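A single protein chain has been removed from this complex, and every other one stays in its place.
By written order: A, B and C. Residues from 1 in each chain.
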Amino acid sequence: MSIQLIRQAFNGNRPPPKMWRSHELKEYYDVVIIGGGAHGLACAYYLAKEHGITDVAVLEKSYIGAGGSGRNTAIIRSNYLTSEGVRFYNQSVKLYEQLSDELNFNVMFSQRGHLTLAHTDGGVNTMRRRAEVNQIEGVDSRLIFPDDIKSLCPYLDVSDHPRYPILAALYHPPGGIIRHDAVVWGYAHQADVRGVHIHQNTEVTGIKVQDGKVTGVETTRGHIKTGTVLNATAGWASTITAMVGVKLPLTTIPLQACVTEPLKPFLDVVVVSGSLHVYISQTDRGELVMGASVDPFSSYSMAGSLAFLEGIAGHVLELFPSLSHVRILRQWAGICEMPPDYSPIMGFTPVNGFLIDVGWGTYGFKASPIAGKTLAELIATGKPPILIVPFRLSRFEENDLVGEKGAAAVGH
Amino acid sequence: MLLLTCPNCGDRNVSEFRFGGEYGPRPKDPSATSDAEWANYLYMRHNVMGAQTEWWHHSDGCGLWFLAERYTRTNEVIKTFPYVKRDA
Amino acid sequence: MRDGVSPHFAIIYQVSGAVIGELMQTEQDTLKTTPNRLHPKQGEVIDRSTTIRFTFDGVKYIAHPGDTVASALTAAGVKVLSRSFKYHRPRGLLCCAGHCPNCLVQIGDEPNVRACMRSVEAGMDVRAQNVWPSLNRDLLSLTQLGSRLMPVGFYYKTFIRPKKLWPLYEHTLRHAAGLGEVDIDTPSGKFDKQYLHTDVVVVGSGPAGISAALGAAEGGAQVLLFDENSALGGHLRFTVPLHSSLPSQVSKDLPELLEALSQQPNVTAFTDTSVLGWYQDNWLCAAKGARLFKIRTKSVVVATGAYETPLIFDNNDLPGVMLGSAAQRLLHLFGVLPGRQVVIVTANEDGWDVAADLQALGVNVAAIVDEREHNACSSPYRDGLANIGVPVFYRHTIREAIGSSAVSGAKIVRLDGRGEIAPATTQVLQCDLIVTSMGWTPATELLYMAGGKSEYSADRAETVPVSTPPGIYVAGRAAGIHAVDSQITEAWQAGSNAATFAGFGEFDELAAQASDISEPRRTSERVCVPGKKKRFVCYCEDVTDEDVETAIAEGYDSIELLKRYSTISMGPCQGAMCSMNTIHLCARANGRTVQETGTTTARPPIAPVTLGALAGQNVEPVQTTPIHQWHLDHGANMMVAGLWLRPNHYGDPAAEAVCVRKQGGLIDVSPLGKLQLTGPGVPKLLERIYTNQWHNLRVGRVRYGVMCNDEGVVLNDGVCAHLKDETWYMTTTSTGATAVFEWLQWWLQSGWGEGVHLTDLTDTYAAFNLAGPQSRTVLEKLTARNLANKAFPYMRIRSAKIADVPCQLLRIGFTGELAYEVHCPSGYALHVWEALMDVGRELGIAPFGLEAQRILRLEKGHIIVGQDTDAMSDPLSANMAWAVKLNKPDFLGKPSLMRISAEGPKQLLVGFKMVDPDVVPAEGLQVVAPEVDGRLKIIGWVTSSRFSPTLEEAIGLCWLPADLASQNGASFTIRMGGDLKAAHVHHGAFYDPSGERLRM
Partner (left out) sequence: MNTSKTPIKLTPLYSIAQRLGATFTEQRGWRIPEVYTTLKAEIAAAQEGLALADETPNGKLLLEGDQAESVLMDTLKLGALKVNEGHDGIYRLRNDLFFISTPPGREANARKKLTTASAAAEQFVTVTDITHGRAEIRVIGPDSQELLSKVCGLDFHPSAFPNETAKQSSLAKTTQLIIRRDIGGVPAFSIIGAQSLGAYIWDTMVEAGREFEILPTGRAALAALGV
């Protein structure tokens, strides 16, 4: 029990402390971060905490966490295909493991284990490939077979199913789920405590560039002078980057999710099926949170579709036939900016002082702590940390794409 | 569900179609492009939040590839039209 | 009106006393009586002629057909139906309309059923949810003792340290949370879907909905009318509408409206059908039991009514605190008394209606507590109720519901001139029922989803629609119209406008404009009466008004942040009961107006819907070849390959492979993509889409080709034959057939199509590969065509009759043996296959499956696109450089391949053998190099591996760094389990490297 709560319990009418404050827009900030999601706020926090850079504004056009940070299905894992991906996300998981303590805010990271199912021989091979790469990189991850799958997740149908038999699964014990909003609020609070200005309802309308260098930002609340701008706007990244005349290799596509009514706990692991395009977990409150692959066409619209609900219901029942009476309570959508190689784009752009933290596709939330930390280091030192070098924008021109694409497409 | 007008078959549910991405023609003379120009063609996208010209394929219908202009924020389709080769 | 409607007026007055008497005699010890059941009355939906039995937590109850679980239990005097989510407080009926969480129960294997909406069925096993050990003695309710330590968001502030205890805390939290249970043995059930097309959809069948449907149908439009209740009529089914200018006529409104509807052939009505959401382009979704409707309409009338808004006061969640409309539903639809002694708390005439209703049916009205001044009340019952001595407290409101597990009294309090609680004015009234009628929240979810907007009207204390998108119309209470005659006239016009929008009749600008309806204020702005105990805003999540204030003070001050932090409106009611009250509280705490505070986004589904209904009938396409049944009949082990079901083997794949090498085998390769290209432009097209040369391929010849995209990534491979002058026949991989067809269609239609026609013949021809040294002998017995090597060499195509069937023969194969691919019209497939098998059997030929084929091709070092290559692989790296002609003019992928060629590939796909021939490294294992610090560096990976039954050793393909791969015999190590196993590079085919056998 925290002292804070006990104090709050017996303090009678005294208002609880503010998590973050409101400020007038200053004329100048050392660093302006566009996007008040988990990435932007984490970067602000690490800038202040690790580099002593506190003259930072985080500009959010809506409320903090309104975008992908509050719309994802809150799955954390590091069992990627490439060494670059595994190393990067492994650091992220390690930061997440310490995050409640670091932020003094329980983000409820539940490392309950993560299962990726394989339904074909090719799928089994890909899972084995990932397990091997993971193990070599020191990440707990292994291939398991139906008996073990059944004992971890009794409700899965591991029978000799005609259409999508479960042949094996990649089991990743440290993977799990988290309370995504809490991550946003925790970072926002600790950034605020260190002097960062969080400006909600402040939309960027333009970026000033002189002689190839950023000089300021126009907002709906006025002009800000600055020499360093970080674009951490995820789905909207292309629209912000277009303000400095740079084109990105991104396509914005909605990603949808839904949640059921609360049920007594019966699903203890996160279950993912690539072939069936579904992932499912049960929150601590008992709801099933379910997501699918990105929508079939690009859009900035966050209106969900019926086709998504129909598809995911069919696929969930394919895996868990006993859930046919379970009711969907709510659906929603977020937007993702998909890069061609399913890997982020982080760091410098041709415009001096304009940095990007984009290309986060469907895997951005998982990376929030490490993305924030490495970008803070880049901003503070001017040197890209080794972990994010593979993710530079110039890789596309250099024909040096990241290999995560290898596993993502082509399914013979 | 979005209704899309196939220039051949008329109004159909969008689920009958396959999205073909933002319109961006292949360089006329690929051998004369620089690496940067080629990368621009392969990877870079306007990705506008607004009216976008894009390819669609009536894959569950007549098999026509055609173009649409659509507002990407609202998904409102402004118009659809068959592709016409500009110059041979 | 067409089918779908069952008028609820089939009233059966006779009580079957004999049946009940019999029941009472035999089981009087256990069977619960129904003390709260009233005498029969008009309009009730129960059939008193029979009685059915069900159990609730193991106790037996009786019900009549037409009863809901909740009405039957209330008739029996049951007040507590559930326990709350967080504090496990007892909860009873609140809305009786399926909108709140208070009556969620488990019925059999179905969790979270709304007891007030579910009809009783004989033998139903109803159980309370989330209670331990029982509903009436739920020990988890002890959590409220610590509720001061569990304010809103308490879990964010606790259990942070020590970290290792968090999993334990989490386990406890999880098991205290959740509602119903999933039974692992639940059968998958029968569900289906139907598409509906119409001109106008009307959602909600109250007086407004029915009138709108009639108005639209009159114009000639086809109308679908939906209602979530079991009968049409909306609130007219259980209210006596007196607030009309035509009091003598409106009592007949419902029968008249229903009669008019039954005369109208253009309307089809659906009861028990919830409209779940509006999606783009007027695409609606509705659910009726196990069926999902997907509806395309031209226009929509939203006549969804309103939710009655609960009042927030101390212990406002106590069983026995009920909404006015809930009490009326119980009385009129089910003949059930909600209580014996009632205190009515109100701010409008609706409360007086309820009072009159209850009084007339024998409930003692202990008091009417009206927050308005005496002169503000215009109820026609005012004097009547006062005259018979019903105490009325004007300018009073309720302060607290008294009682432990059910209401036993009400504490009321006077309001001063400013509407604040006047000190020392508290009185306690005895009662077992507290009914609140404080006003309405329009059910605007559908309107908002469709893009409509509302504004808050401070005069009315309600939101009223201010703009609707084209084709969307609002009527009735959803539009802020409460008086029944206004509802009917306005809705008629809305329906008529909807029909006009759908193309029926001329648009009448003047008539189309909604007239300015003057409505008296019915809704109180007072949403909360301060006090000292718990006051619930959100019943689903146990959020109190203090929680809301605390959250706002902490900084969660926008409505969206407040929702996420407090979880208010995120439970089963999805805000139906709490959203308006929350906005008021949020506005007040922030010192802003209700309008400025805004609302949260409305998200489908409006009513919770089962996964079964959304999934519908299981339709997952499966493709089978024309001889599928033969494979099954011959013991084939089938595997899924894309959409296809194909034989993996017939028992012993290694033996099948050996048989092909020694005598021969026959494999069904019908799923191969087969495309016909005709026209003078074909050679030019082939040059552009393949990486090698095509213009010089003569008629009768076959060539292998690789297709790349412009990134230079391998998309597909296969052979293409030059059949006739302007006719070509292309094959693709089986799972890539559709993709290649669309790919070619794209290039043809976007500028490269001149002089080319493309036809997909994948399904028109079956294809069998006859491979092995005996294949020529077999085929010769079935054809007159000269098959001699000279007449029909390797990589040629010939037409021939095989077993009297006209076929195309291609001398190609994946196995490295002399082989013929027989392409025959699909209808003849079984005939040709059986003819080949009949002849071949004598020569030792056996059928073989995909596994044997994979072994055989690996022995030849052939790659499989998609297994040995992935979405990053180019042909120069993937050992296919021989099929790339960089010196020909532009083709797809050329600039990228030129660059790769100039820079040199970084990785190469290459064959390998193991040093220990019995060790087969599984596909997916990594090639590693130990570093100085002992760590392993990944330098490649195994894409294919098998134990070769021909060579009797392990062989495989893997990706390696180019310098290593280019040295034949170079050693490297593969990580297997904890060990590193040695392997070496092998250039060329493992078997018959010179390729003599296929040219025999």
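As a convention for this text, a residue touches a chain if its C-beta (ideal position, glycine included) is under 8 Å from a C-beta of that chain, and two chains touch if they have at least 3 such contacts.
Because the structure is predicted, anything quoted here is derived from the model rather than measured.
Q: Taking the whole complex into account, name the chains on display that the unshown chain touches.
A: For the complete complex, the undisplayed chain touches B, C.
Q: Could you tell me which of C:A128, C:L254, C:V658 or C:A835 touches the chain that is not displayed?
A: C:A835
Q: Out of C:P621, C:G934 or C:G978, which residue would touch the omitted chain in the full complex?
A: Going through C:P621, C:G934 or C:G978 one by one, C:P621 is the residue touching the chain not shown.
Q: Touching residues of subunit B against the unshown chain: what are they?
A: Within subunit B, the residues touching the omitted chain are 8-9, 12-13, 15-16, 59-64.
Q: In the full complex, which bits of subunit C touch the chain not displayed? Write them out.
A: Looking at subunit C, the ones touching the missing chain are residues 192-197, 294, 296, 617, 619-626, 628-629, 644, 670-671, 676, 678-680, 755, 757, 759-765, 780-784, 803-805, 825-832, 834-835, 838-839.
By definition in this document, only the chains that are shown with their structure count from here on.
Q: Go ahead and note the Å separation of the Cα centroids belonging to subunit A and subunit C.
A: 23
Q: Provide the list of subunit C residues touching at least two other chains, using ranges where the numbers run on.
A: 279-280, 283, 294, 896, 899
Q: Could you pull out the residues of subunit B that touch at least 2 other chains?
A: In subunit B, 1, 18, 35, 42, 75 touch at least two other chains.
Q: Which residues of subunit C touch subunit B in the complex?
A: Per the touch definition, subunit C meets subunit B at residues 279-281, 283, 294, 296, 710-711, 742, 745-746, 749-751, 754, 890, 894-896, 898-899.
Q: Okay, in this complex, where on subunit B does subunit A touch?
A: Against subunit A, subunit B makes touches at 1, 14-15, 18-19, 21-22, 35-36, 39-40, 42-49, 52, 54, 72-75.
Q: Could you pull out which subunit C residues touch subunit A in their complex?
A: Those residues of subunit C that touch subunit A are 85, 109-112, 130, 148-149, 151, 154-161, 163, 166-167, 170, 173-175, 177-189, 191, 193, 277, 279-280, 283, 285, 292, 294, 449, 550, 553-556, 558, 560-561, 564-565, 567, 570-572, 574, 603-605, 608-616, 618, 620, 622, 639-642, 733, 735-736, 864-867, 869-873, 896, 899-900, 903, 922-926, 928, 936, 938, 941, 975.
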